[in-house]
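Here the complex is missing one protein chain, while the rest keep their positions.
Chain lettering (A, B and C) follows the sequence in which the chains are written, and residue indices restart at 1 in each chain.
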Amino acid sequence: MAEDGKVKTPLLDQLESGPWPSFVTEIKKARASSPVCDDLLGQLELSYEEKRGHWKHGGIVGVLGYGGGVIGRYSDVPEKFPNVAHFHTMRVNMPAGWFYTSDALRTLCDIWERYGSGLTNMHGSTGDIIFLGTTTDKLEPCFQELARNGFDLGGSGSAMRTPSACVGQARCEWACYDTMQMCDRITREFQDELHRPPFPYKFKIKFAGCPNDCVASIARADLSVIGTWKDDIRQDDAAVAEYAAQGLDIQKDVCERCPAKCMSWDGRRLTIQNSECVRCMHCINVMPKALRPGKERGAVVLIGSKAPIVQGALLSSVLIPFVPEEELYDTLVELIRRVWEFWDEYGMNRERVGELIQRVGMANFLDAIGLDPQPEMISAPRDNPYIFFQSEESK
Amino acid sequence: MAEDGKVKTPLLDQLESGPWPSFVTEIKKARASSPVCDDLLGQLELSYEEKRGHWKHGGIVGVLGYGGGVIGRYSDVPEKFPNVAHFHTMRVNMPAGWFYTSDALRTLCDIWERYGSGLTNMHGSTGDIIFLGTTTDKLEPCFQELARNGFDLGGSGSAMRTPSACVGQARCEWACYDTMQMCDRITREFQDELHRPPFPYKFKIKFAGCPNDCVASIARADLSVIGTWKDDIRQDDAAVAEYAAQGLDIQKDVCERCPAKCMSWDGRRLTIQNSECVRCMHCINVMPKALRPGKERGAVVLIGSKAPIVQGALLSSVLIPFVPEEELYDTLVELIRRVWEFWDEYGMNRERVGELIQRVGMANFLDAIGLDPQPEMISAPRDNPYIFFQSEESK
Amino acid sequence: MSQQPTKRITDIGPPPYDKFLPPIIKRNYGQWKYHERIAPGVFCHVAESGERLYTVRAASPRLLSVQTLRWFAALADKYSGGHLRFTSRNNVEFLLEDRANIEPLKKELEAAGFPVGGTNNAISNIVHTQGWVHCHSSATDASGIVKAVMDALCHHFTEEKLPAKLRIALACCLNMCGAVHCSDIAILGVHRKPPKILHDILPKVCELPTLIASCPTGAIRPKTVDGKQSVEVVEAQCMFCGNCYTVCPAMPLNDPDNDGLSIWVGGKVSNARSAPKFSKLAIPFLPNNPPRWPEVVNAVVNIVDVYARHARKYERMGEWIERIGWPRFFKLTGIEFTRYHIDDFKHAGLTYARSAHIRY
Partner (left out) sequence: MSQQPTKRITDIGPPPYDKFLPPIIKRNYGQWKYHERIAPGVFCHVAESGERLYTVRAASPRLLSVQTLRWFAALADKYSGGHLRFTSRNNVEFLLEDRANIEPLKKELEAAGFPVGGTNNAISNIVHTQGWVHCHSSATDASGIVKAVMDALCHHFTEEKLPAKLRIALACCLNMCGAVHCSDIAILGVHRKPPKILHDILPKVCELPTLIASCPTGAIRPKTVDGKQSVEVVEAQCMFCGNCYTVCPAMPLNDPDNDGLSIWVGGKVSNARSAPKFSKLAIPFLPNNPPRWPEVVNAVVNIVDVYARHARKYERMGEWIERIGWPRFFKLTGIEFTRYHIDDFKHAGLTYARSAHIRY
């Protein structure tokens, strides 16, 4: 701390200029209501000087009866910055689609001002409301006041993590199922698994309403639910003509960019060979007034994506090619339970489900969860002759 | 053997009918000059009855001073078929491009009639002339008579295998370097490595005159030398027009099949954006009279392909993106020596050079043989963050 | 299962999904017909009913004080009936029924330093992580680099002049909380030195088997150090992933002189046109240079500029690079190709150039 009680932050101050909103300014603003921000700025300035972080490995802290929702954090220079000696994060389960009313937002602000630093992340990259920085004693009271106001904690540790959903049918014409409702129902269904880590490692679920995947589910969720449709793209020829009239080069920018090469434009009429369409969304994206997903809607369910630690990053891959909208909830609940059961039994410590599948092989995984192999699950069959023929089949 | 001295082969006989030439007929023809064919037919008929082979694991047999060129083979039912109790194969190094005169062919026939079964494979899949079936005592005299007539043995075991080449400039307008001569020179340069297995495992070299790769070098050779060109495709517009006139759909069958999508056809003129061309040969293949490889010719050198045993099949990958025709021989000799040196030292028993590269990593392999990394060597950079930073570079 | 004192409230889950929805959305939920672009950062969704919902999107530093959140709330009360949301990339969106409110809202936001934009073929907010603000594992800061980079690219947020969407993400260590592995441009904090082993505390704070198992390359071996059970790291086998530190506090990797950043390009998440792709290595290492990381900013700006100049309409970064080929990418950007670009992990062999397809 500097003598006059106010820290000097010459390096951080340089991040207050420029057109992009500044997190430094935010921390300084919060000083008004919370003294800890001074020490946070101080420690951060120190990190900027030394080019190294000053946080210690988090310890296990939390609220009664929950195994997660809080990330413990301690300064490694507490003598210098006593107010951030303890600086835990609370993860608060966001409302589906990240919708708020001004009142709801103010309620959250009041609570966090009372119990914490007054600093937040809106939102964390799993989707939670992140309350940045408080002490162990504040966790429980803060949690209960949140609860009284209708908010619960999010996930951390080896638990189901806070599921998230794209804005979906609330504001998007392309949502092939109700992402927000589905996220809400699944989150409630598995409250116990969310709050009390029962698994070998974390399990994330994300709901995207269409193949644009606006929540990055295919890259960032152990279970990725992506809306799609089975029937033909709905087409409004008049609207197509309008786009053409407005100067859209339908041949170049639409037909030639179609990955299935199943569209043709003769200058007047657009023809889509829907049987070849792979539901990529591109043509619909470019002409939202003219083209829309079909009416026979549902979702493709994919499994296994994650960041690289430690066996290398994975993308989710197709597990169920199509589930009709009306069967989606029951199918997912059933599927999730089976996957967890298998993972629980065979998953190693800190092994994500995607890594488990890679280790035991997709075919064995399918057996275990009771699904039949389908060609839609693969991009190509094996190219190596190393087939483990099952002895039942050979004589 | 059947009573009357002639074996009955009811199963094999069924393979003498039908439009395709029959190997059974061939074996029967050879009976005229060689009694062993009876026993070969007998044992083969037995295999057809029992659905299993009747050859034992080959022993080490050969000719004086050579470590290869012969595959030892013994029957596991010698009591039934004494004439094929020993039935070794001799591999004879074929003439480049598999060209023969009728006299040369007759010479080979006479020799093999004298010393062996009179049965051959023209050719083995590495390219050698295969003399099928003789006994240990015949190997040396047969070899020496071949030698007196200008033929030498081919490779086997952990040696440089008989290199092979496409017909190239002898009969192909697309050959970007002299494949047959290159094959001839390399084969002579490394006679010792061909006849006296010095390596951890086999090493195959194939020469293809252009990217059509008519000797499957990219799939079947540890070192694949594929002709290509650097400048523009030579184009004869009149001839293009002719093809169009004859009904070739240049837009559909040529432009749209171009992997680089660098061709355009306005119904009268074909335009190739040569800077984008990836030298795939397709357009040239379809219009040989109109399009030809450029004049600045040479080869791309690739390394590492092999069959699946045991780490999985590999395709060769780019090692030198372009070597001008005139520098090709010296470059190859130098390169081959360096590769062998490294492989000799670090290769494990029965580890092909491609497998070694996979094990130690391409970058380390390049260091070892003294080549600089180039982006042409990869289809894409790494997507994982697991970089082994070299300590020199970090402080 | 856990027993809780009855009066405590637990396991209630998040607020019901429809609790905070504006009336117009409740009325037209699932009935949206199409949307129109109005201006950068402003679009309009039209319902089957004919009703129109206007969205105004503004930038956010993500790290927000309650003061700013209250100000957002006040803006919402003033212009959007108290309704707003945040996006999956951490921008704030105001949901307006009255088109007339768009301009005044934009003015207030911009005046306060919250640019409006990020829609369509623009650069949107940078998904990022905690960095030195809150994480123990970081090789660099997160918010500071994001601020510096977006200051330089802000015009691409407020305009829609790129060939396609361009998504940038940042993660401060290999855990990649920002899930940067599928971004058009990814900025990733990296360590370059093996963990320092704190032998004195290690036996107390770490489980040896877990620690040894945590190393993907098997670089960690048990070792007795003055009597105490501990471990050693075979330095040649360490690729600095930090997984050992995640499971054991006694294995810190932080090293001011050697920590820094790497740049990755060409990833995408959407299924639009091409399938989702991983980001690939562009620049293995850039120095950690706070407060404004000029080397990182310049590298990112250069890649964006080259892409903007050369890519075709609707071509994402990765789609553009695949069309022109990686050699051309390195040529156009002037980025040096090094041994580090050549994969040597699990599936390395599949990244070798296994054809004679070459551009000269």
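The rule we apply is simple: a residue touches a chain if its C-beta (ideal position, glycine included) is under 8 Å from a C-beta of that chain, and two chains touch if they have at least 3 such contacts.
Note that the structure is predicted; figures quoted are calculated from it, not measured.
In the full assembly, the chain not pictured is in contact with A, B, C, by the touch criterion defined above. One of B:Asp137, B:Asp192, B:Asp231 or B:Glu326 touches the chain omitted from the figure, and that residue is B:Asp192.
Considering the full assembly, B:Leu119 is the residue among B:Leu119, B:Ala159, B:Val225 or B:Met362 that touches the omitted chain. Note on the undisplayed chain: of the listed residues A:Gln251, A:Ser264 or A:Ser317, the one touching it is A:Ser317. Residue A:Pro385 is the one among A:Pro82, A:Gly370 or A:Pro385 that touches the chain missing from this view. Touch with the hidden chain on the side of chain A covers residues 211, 213, 218, 226, 228, 230, 259-261, 275-280, 300, 302, 304, 314-318, 321-322, 357-358, 361-364, 366-367, 373-389, 391, 393-395. Within chain B, the residues in touch with the undisplayed chain are 11-12, 14-15, 17-27, 29-30, 32-33, 40, 44, 47-48, 50-58, 64-66, 71, 73, 87, 89, 93-106, 108-110, 112-113, 118-123, 125, 127, 132-133, 144, 147-148, 150-152, 164, 166-167, 169-173, 175, 178, 180-181, 183-184, 187-188, 191-192, 194-196, 211-216, 218-220, 226, 252-253, 257-259, 279-282, 285-286, 288-289, 292, 307-313, 315, 349-350. If you put the missing chain back, the residues of chain C touching it would be 271, 275-276, 346-347, 350, 354-357.
Just so we're on the same page, only the chains that are shown with their structure count from here on.
Ranked by separation of Cα centres from chain C, the top chain is B. Distance between chain B and chain C, defined via averaged C-alpha coordinates, is recorded as 49 Å.
Centre-to-centre spacing of chain A and chain C amounts to 12 Å, using the average Cα coordinate of each chain. Between chain A and chain B the centroid-to-centroid distance comes to 51 Å (mean Cα coordinates, whole Å).
Looking at chain B, one finds that residues 383-386 touch two or more other chains. Counting only residues that touch two or more partner chains, chain C has 174, 176, 181, 216, 241, 257, 278, 345-346.
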